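Removed: one protein chain of the complex. Kept in place: all other protein chains.
We call the chains A, B and C, going by the order they appear; numbering starts again at 1 in every chain.
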Amino acid sequence: MEQKYKTAPLRCWNKAKDIRMNIYQEIAEAKEKGKLLIGGGAESLIAIPSGFEHAMLVGEPYGAAIAYVYRENPELYMQIVEAAEHAGYPRDLCAYMRDYLGSLLLNKYIFGGPFPHLDFCLQAGFCDTHSKWYQIVSEIEKIPYFSLDLVPFDWEIAGESEKTKQLKRDYIVSQIHEAIEWMEKTSGRTFDDEKFIQGVMNECDSTSVWAKICIANRAIPAPLDEKTILSLYVLAVIGRPRQDVADFYKECLAEVEERVANEIAACPYETARIITDSQPPWFALDFFRLFESYGVVSVGAHYSFALSGGWEYDPVEKTWNAARTPRERGIEIKTRDDAAKVLADWWLSTGTVCRGVRHSGAGKIQRIMDMVDKWHVDGVVLHLNRGCEGTSMGQMEIMQALQKRGTPVMTFEGNHADPREYDEQRTFARIQSFMETMDLKQIYEFKKEK
Amino acid sequence: MIKDFVDIYQNRHAYAKEWKRKHPDSKVVGYMCSYLPEELFYAAGLLPVRILGSHEPQNVTEPYVFGMYCPFSRDVLAQGLQGRYDYIDAVATAYPCMHLGQAFDSWTIHVTQKYFYVDMPNRVQTPYAFPFLAGRLEETKREIEEWIGKEISASDLKTAIEVYNENRSLLRQIYELRKAEDVPLTGTECMHITTANLFMDKKDANKLLKDTIEKELSGRKAKTADDSRLMIVGSENDDIKFLEMVERFSAVIVNDDHCTGSRYFWNNVEMENGAIESIARRYLARPVCPQRDYPERLRLPHLLQMAKDWGAQGIIFLQQKFCDPHELDKVAILNFFKEQGIPTLYLELDVTVPLGQFRIRVEALLEQLREDDIW
Amino acid sequence: MISIGYDLGAAYSKVVVLKDEKVIGKGIAKTTLEPMESVIEARKAALENAKIDEGQVERVGVTGSGRNLIVKSDVSATDVTADAAGVNHINKEIKTVIDVGGEEARAVKVSEDGKAINSAVNDKCAAGAGAFCEAMARAMQVSIGEFAEYSLKSTQRIAINAQCAIFAESEVVSLVAEETPRQDICRAVHDGISERLTSMAKRIGIEGKVGLIGGAALNKGLVESIKDDLGTEVTVLPDPQYVSALGVALMAANA
Partner (left out) sequence: MAQQEQKEVEYWRWDEGNWKDPDKDWKDAKVISAGVDVGSVSSQAVIMTDGELFAYANTRSGYNSRWSAENVMKWALEAVPGMKLEDIHYIVGTGYGRVRVPFAHRAITEIACHGRGANFMYGPSVRTVMDMGGQDLKAISVDEKGKVLNFIMNEKCAAGTGRGMEVMADLLKVPIGKVGELSLQIEKEPPPVSTTCVVFAKTEALGLLKSGWSVPMVLAAYCSAMAHRIYSQVKTVDIQKEFVITGGSAKNLGIVKRLERELGFEIYKGTTIDTQLAGGIGGALFGKALYEKSLKK
């Protein structure tokens, strides 16, 4: 069968790869370059330390990188993950954390050399694991530890009161100030408010533009497939307050819009579209290719859209658009306090991952349904992720809702960062059944990438 | 009397329905986490009842809850889906943990639409948690007033606080009695009391507690000095069957750190100028649940103090299968007690307990504790 | 039109021969260390039973985990789709099917026209599969047949708490040690398996009549437990272990 659409590789893809490797390189060299090296989680308001010359080892993507090692070097992966188990951490705990702890306990940095020594941990807790994760890390490393408490907004349909929202803003703002003073005290370095303000602006730009990129993917044929999206969204996860990342997303958006204009497809055979939820099994992304052999392209996931995206709810249309940045709203940031307020409000009102963890019910269902409609989705694939119970929140309810609505839905149990809990043969078999139930025929034989 | 508590534990729903019959123009609120400030609801003339599982195998929750979530959260939701709490008018919780949070979300979708949600902060160790929680409780108070259509007066609050403080002090008294060499009541009996108390109007409970202390427990010897003294630590636990099994041996459970046990009542509300503020301070200062125990580990000294004061020779760490918060504390706690030279046993609770597999572990622990006997 | 359907499972190979959508031959053989052995044996049995020789077969359909053993086929489908086709052909009223094989169990939602709408499969642990029963029967030192019979005589309910086939044996052993009546233990084991099976079915939502297929559907004790669990009638389809093979034979005929 000949191709339905023309396709072409994404030009900015290599640049994305370089920026990512640079960031990990900077982490390895942070010490000799005299920078602070900070450990923490991806949702940790990573713009806060922008006021210092620093590098940040962000836990979740680092865990994912370890899981990916399984492909080339299963023995090394097993050593790492079992080091955490032998230390007594049960196997049903967050797989990112277990991989991270294993690498720390073995003193093996996955990009080479010993595990870089952190100056302190700065973390923000929004799921049950994060604040304990870095408590354990700082105990093992005997380093100072600060953890913000992030209490997210409820979903808009819950009709949370303005006073409650203000309380949540204030709670985070005062903790941001607390954190900055604590960091200055612990590190003995002075905090540069100008850099901090810039970091916050970049954070807003990066995430807002990422949302625009996701929205561009509503086009048929889709300019991006999820496998590509996953290698782009990660930059925001590890470096959204950085200038190079903010600039990269603007460049990326331009190219994606150009692809839309010229009907350049990610999958030349696109005949049906799916979205997924929760992180994928990072070491086994091949299943996306199996879908493509049936002409099925995954156009995104609530997870990758939300974790790197700034989304603004439109109460009239009852849908989500790319959030308008402070610049676009004409808000000026002059002081540390301004920046803290903007950062807190941005995180609370435009992030949808954390509220999905705390409030998974009607709100998360509404968001998924909105994606199904706006991205022209024919089927939904839910990864029941044994490795991350936070992103698994509400998934079974979503499955029920989709069934009621008559949208084909498939679930598969797996783990985003522990290959021992992902059964590829059985998952492929389920995908084949799913394709059969969607009445889709395989277009070409699927060969597993080496 | 103890048997009354046993009766209420077994017929919890009958009790609540009877209460509703006696208070026709009042409402019942089912709640899911011990961090919920019950005083606010009680002050409004409502009856807060804790929602607990029934320890029966079930699969009605299967369509709504991911298999990795703890058996307790599933068991809790199952009660709602099976209509056992059909008499409650609203469901409430303070932010508990993800698994119980899922049970709560599903409950509001399939069982009880009217709900109250309190954003209980996790970082109880920062001074900024106080203004946040206090403000949040003011909001909750307002939401309750809107619901029942009348104001909660300062004196309502004051009385509620007094009733709950008395309840806590009485339970504390009973725990004090367990320090004795010949313990006046078994851990099983005590668990019946503390758990039944969760379903009761605290005015009734206080009467019953007083009677039990004065008329039944004084001079009573349920266990003797030869029995090994154990403390149980962990997540939600009202697993009577397990405690019965343990205490059938020459052993007695003398104290606990469970949210349905000591964590529920350990500290009182210290009345300051504002009632709401005082309540907020109490919930921030109470013995923590693991996910709120950071950056400092405040649980460790607290647990050790309890073990010392109640003369616990061994500790059974009982945790709901898949309970992340407790699994995240497990390593630190087990290592800590190892350094203290206090033997521990780590067990995972499920909806029903595999007694066959647990018995031998418990027996082996007890053999370990009995220096003189077989060694 | 004569078509043949192969269902090559982990424990057994099942073959069905169809003539104009009527079953004219069936064959079954236990999988051995020699992969093709059981396939050939089952096919031989089915063809003899149908009183035809291989040359007369016009279409071939294959399903089951071992379906790649048959190189040339007109239709190759997953068990889910084959189940749906087979069940719908036998009994149009059945909208939810529970298929209990040796090591896999699945629940399938069937559409009016015999397509699978949705399905769930048991996950990495073998509890809730036929093999579980065999292990338990062995622990009780009774045959599968007796095992089911005992369970039907049970008077009280006990819960066996073990997710693992072999480990459940130790629960059984300690129940025996406590001198729990044999029939109640058998019942408890069936309840345990049934609980897992019905959980699966509930995940995809139960609609219309519930049908039971696969070898374990012949176990009366298990069927009884499933009925209780679902609180509805459960139809055991005729020749339950052949339904998948029948389904894929049909699909081949209509391909």
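General observations
One rule holds for everything that comes next: a residue touches a chain if its C-beta (ideal position, glycine included) is under 8 Å from a C-beta of that chain, and two chains touch if they have at least 3 such contacts.
Computed from a predicted model, the values in this text were never measured in an experiment.
Judged over the whole assembly, touch between the missing chain and the shown ones holds for A, B, C. Of the listed residues B:E38, B:D156, B:D293 or B:E348, the one in contact with the hidden chain in the full complex is B:E348. Of the listed residues B:M1, B:A225 or B:A364, the one in contact with the hidden chain in the full complex is B:A364. Only one of A:E82, A:E139, A:D170 or A:E184 touches the chain withheld from this view, namely A:E82. Mapped onto subunit C, contacts with the missing chain fall at residues 10, 31, 33, 35, 103, 124-126, 129, 131-132, 134-135, 137-141, 143-145, 147, 162-167, 169-170, 173-174, 176-177, 179.
In the full complex, subunit B contacts the hidden chain through residues 343, 348, 354, 356-357, 360-361, 363-364, 367-368, 374-375.
Interface residues of subunit A with the unshown chain, by the touch rule above, are 82, 85-86, 88.
Throughout what follows, only the chains that are shown with their structure count from here on.
Each chain gets a centre from the mean of its Cα atoms; for subunit B and subunit C, those two points are 45 Å apart. For the pair subunit A and subunit B, the distance between C-alpha centroids works out to 36 Å.
Computed from the mean C-alpha positions, the centre of subunit A lies at a distance of 41 Å from the centre of subunit C.
Shared interface positions of subunit C, i.e. residues touching 2 or more other chains, are given as 123, 203, 205. Multi-chain contact residues of subunit A, defined as those touching 2 or more other chains: 396, 400, 413.
Of all the residues in subunit B, the ones that touch subunit C in their complex are 56-57, 59-60, 62-63, 67, 350-357, 359.
Put simply, subunit C touches subunit B in their complex at residues 123, 159, 161-162, 170-171, 173-175, 177-178, 191, 195, 198-200, 202-203, 205, 229. Across the interface of their complex, subunit A is touched by residues 63-69, 95, 97-99, 101-102, 105-106, 108-109, 117, 119, 121-123, 126, 128-129, 131-132, 135-136, 139, 290-291, 294-295, 297, 322, 324-325, 327-332, 334 of subunit B.
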